[in-house]
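All remarks here apply to the structure that follows.
The other protein chains are all here in position, but one chain of the complex has been omitted.
Up next is subunit A:
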Amino acid sequence: MLGTQAAFVKFSEVQKTYDGETLVVKNLNLDIAQGEFLTMLGPSGSGKTTTLMMLAGFEMPTQGWILLEGRAIETTPPHKRNIGMVFQNYALFPHMTVEENLAFPLKVRKLGRAEIEIKIRRALDMVRLGTYAKRRPAQLSGGQQQRVALARALVFDPKLVLMDEPLGALDKQLREQMQLEIKHIHEDLGVTVIYVTHDQSEALTMSDRIAVFNDGVIQQLATPAELYERPQNAFVAQFIGENNQLTGKVIAMDGGVCTVDVPGLGNVQALPINVEGVDRPTTLSLRPERVKLNPVPGSYSNIVSAHVKELIYLGDHVRIRASVAQQDDFVVKLPNSEGVAQVGPGELIRLGWKTEDCRALDRL
């Protein structure tokens, strides 16, 4: 997707420190294509918001370049960047009505009154708030304020919109609804969106690509499916989705398969994704839904025995917490159709998984 054309937004060797001692962002290189929906995902303090603020112009990179449409913008003040932004707490101007809030970026750009009116109408219709033009932000619900903030960031037709955890203050149901709404607006307008969140399901739902941040470094940059199916390191595997981790030592590497000795479990076959070599420690990553309960012997390359500790009924699926290799937190996720009712706590079961579902990653 990239490489054939010049990147729309380009971070090149960007570093940022606030105190001159620790780097909040370490040597960031990131290309974002025009029209892309890119999410920066990571725990708090991972550098994702700082990266966004450097792009918006509220923070200066300590080192490196940020290019927007091929132009270096590190020294351009925020109001000359023409980047729309949605803030965490919306930052709607409390002393102005919805209409005046939307008119603000247009008046700054000295547009004519008629044009301003048309653009406001269009933006309000887009977020389905046509009748709320005369209200003040305080008279709107959280979701409505969120929509106004979205409309305001888009009303002046920026090519790039930044969103800093815009759905953080909404309840779950509204958040899921807004995720789809933002996704559709992005598809309709073709605008480039850079979205910051710490909520992985939000990132998976909306993004074209996700950059997983940790400790000031992008751990992995990939599509949602790639990120979930093929995490490149233990942090990503553990941060995106649910994950069983087993630690062990590599004892043999043979072509595309390695054998790992897990204490208390014996030898496990896994894909060597991120291992240093034979005799080195590794973390095995295994998704709970890829584990089979009581498989036919010989049908899976890895079959181990385990003690059921707990059964958690969740409607569409059942989770079994089992003890594997002296660890009590091995989770198996089974669709609620496989006769799991016969299993009870304390029972001895067998668990099996395929070599390709078990990824040997770096030592966490």
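In this text, contacts are C-beta pairs under 8 Å (C-beta built on N, C-alpha and C of every residue); 3 or more make two chains touch, one makes a residue touch a chain; residues count from 1.
Simple rule for what comes next: contacts and distances are computed from a predicted model.
One subunit of the complex is not drawn; among "ABC transporter permease", "Response regulator", "PqqD family protein" or "HEAT repeat-containing protein", its UniProt record names it "ABC transporter permease". Across the entire complex, the residue among A:20, A:70 or A:94 in touch with the chain not shown is A:94. Residue-wise, the contact with the chain that is not shown comes from A:152, picked out of A:16, A:119, A:152 or A:198. The chain omitted from view is touched by exactly one of A:108, A:180 or A:296, namely A:108.
Which of A:84, A:216 or A:231 touches the hidden chain is settled by the complete complex: it is A:84. Although one chain is not displayed, its contacts with subunit A can still be listed: residues 56-58, 77-85, 87-89, 91-95, 104-105, 108-109, 152-153, 156, 162.
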